[in-house]
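Here we show just some of the chains, and they stay where they sit in the whole.
In this document, chain identifiers A and B correspond to the written order of the chains, with residue numbering beginning at 1 in each.
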Amino acid sequence: MTVKAAVAGATGYAGGELLRLLLAHPDVEIGALTAASSAGTSLGAHQPHLGPLADRLVQKTTAATLTGHDVVFLALPHGHSGGIAAELGRNTLVIDLGADHRLKNSSDWEQWYGNEHAGTWPYGLPELPGGRERLRGATRIAVPGCFPTGGSLALAPAIASGLVKPEVTIVSITGTSGAGRSLKPHLLGSEVMGSASAYGVGGAHRHTPEFVQNLSAVADGPVTVSFTPVLAPMPRGILTTASAPLSGETGLDAVRSVYDKAYGDEPFVSLLPEGVWPTTAATVGSNMVHLQVGVDSSAGRLVVVSAIDNLTKGTAGGAVQSMNIALGLPETAGLPMTGVAP
Amino acid sequence: MTVKAAVAGATGYAGGELLRLLLAHPDVEIGALTAASSAGTSLGAHQPHLGPLADRLVQKTTAATLTGHDVVFLALPHGHSGGIAAELGRNTLVIDLGADHRLKNSSDWEQWYGNEHAGTWPYGLPELPGGRERLRGATRIAVPGCFPTGGSLALAPAIASGLVKPEVTIVSITGTSGAGRSLKPHLLGSEVMGSASAYGVGGAHRHTPEFVQNLSAVADGPVTVSFTPVLAPMPRGILTTASAPLSGETGLDAVRSVYDKAYGDEPFVSLLPEGVWPTTAATVGSNMVHLQVGVDSSAGRLVVVSAIDNLTKGTAGGAVQSMNIALGLPETAGLPMTGVAP
């Protein structure tokens, strides 16, 4: 079976990573590549690392150019997916890498994004409880945000098992590509290199309600989330440190056994050996989540650290993984399990 | 008044930063420069950025070479200061940049460092309550660790005023120079660049008891501290994100007013304007602490972010500031208030 896939937003970082993965996917044929202002140029001008597609023409993102594909990936700015998706038939699998269809609560959407909510689609994080079931046979999939991917997987087993109280603190150190190719002064190399900076502090980042949604579902009850993102001088990668008060006296072995049980069969989640801490470099270009757990008995807290590549598992790789599940392809098809390091 | 200063450990990063500052200090004459294995070489071979001292001979670190100075800075590996200091007279101001004399509780020292405790010296963080009083006229000073400098100042006003409960979570993103010039594989450029990694997770970092000591003194009661350091790809800088549960319903204005009152007159602490978040780059090479506060009302937490240069305010600058106070010099003498950016 060969699946014909279109990518809308092919000139951005998420679109580029999608195409890198799809080029190596044994069951995918790459169809239309579309963009907004870059329509009419060739892809090589935007993605010089994708040699085999250098001469492909970038078309305008419209329902017409995207029609006739088995799968359409939408890697568009927030707020742009709803309209396009409505025009694509239900026998096309539409996978939204933007935020538009992630939140269940329309008032959350309106509070955080300001415009009308486009609706809720099956959520593409297979490793969460019930995650795969939601995706099998789906024709619409909302890809999680990059921060909620690494952060939700770090905490889900501890919350689901009641190891910790539902009051979590998450600090995520991210590379710059998560902000996309937007021309903002604080994203210039001169500003970024040699500097770490926090932003969206005090619960002000738009991924906060997605964290709350994921972890509350796991807890089957309310969870509070204090989330702080930090921008670090690297192009890719998210290192998340997540912690929560332990419910009781729990040793490291017990914690490891909970995580082992949750993720032991997951192809893309690796609980590292005791004493080995995740580095984002080890996951670069791969679809892996590297995890480690620690028990701070003085402070009475569980601390979990996860590393992912924000563009792969955090965006494009997660999207391909969900596509594989939805279409009944092998879940790991086309998805690297090794990083590019050093 | 001209003060003659010796630097033991002149070939390391902390020693190099001390010398950079002392060269520009109007009241200091640089005396002996000493080291261990590099004795007999010239300083230029180790500190190529310190041109004016390039031809100075590095001597062996012994009590004899350090005697006859008004001030002796000890920038030595942990566990090496106690012996040397005991041989230096009480009319010499000895300033220890290592950990040996920071902790009050000898059993804490022994638990975290393993060998016998050398004793407790006045603690060189003037901006803490009572900080300056402890330093005036002192002849022995323990310079704080780089993490406790930025982290304690981030939280002290909130804890002292009872704004938050004494259960704090601290995640600090640090540049690599904090680890010194040690030849360890994980500090190689190839490993560090493009990568973020956590270490000392779960309360395992040696700065944890120093945090607890500082914040418990401020709280006048027990404080639990969950501390996680993260290594980021930059040579200098620490960005600390610290949070704690709010004691009651507190708005941002009330928090800002508490911090304003605590630090409004401090020459080296700057509470940034609302909406501006600290970047480590803005503090590089300076003795400044940049602070910002946020109230996360959904999670019920105060979040404070601080940025410092780990080698300046976090080590050598803090040492010079404490020297200035101890000797009755102007507190800001020789200490840059502007960063080197971008």
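Convention: a contact is a pair of C-beta atoms (placed from the backbone, for glycine too) under 8 Å apart; a residue touches a chain by one contact, two chains touch by 3 or more.
Just so it is clear, the structure is predicted and the values come from calculations on it, not from any experiment.
Total copies of the shared sequence across the full complex, per this structure file: 4, with 2 shown.
Following the convention adopted for this analysis, only the chains that are shown with their structure count from here on.
Separation between the centroids of subunit A and subunit B, computed from CA atoms only, is 37 Å.
Contacts from subunit B toward subunit A in the complex involve residues 167, 169, 171, 173, 190-191, 193-199, 201-204, 208, 212, 224-226, 228, 230, 232-237, 239, 241, 243, 245, 277-282, 284, 292, 294-301, 303, 305, 307, 341-342.
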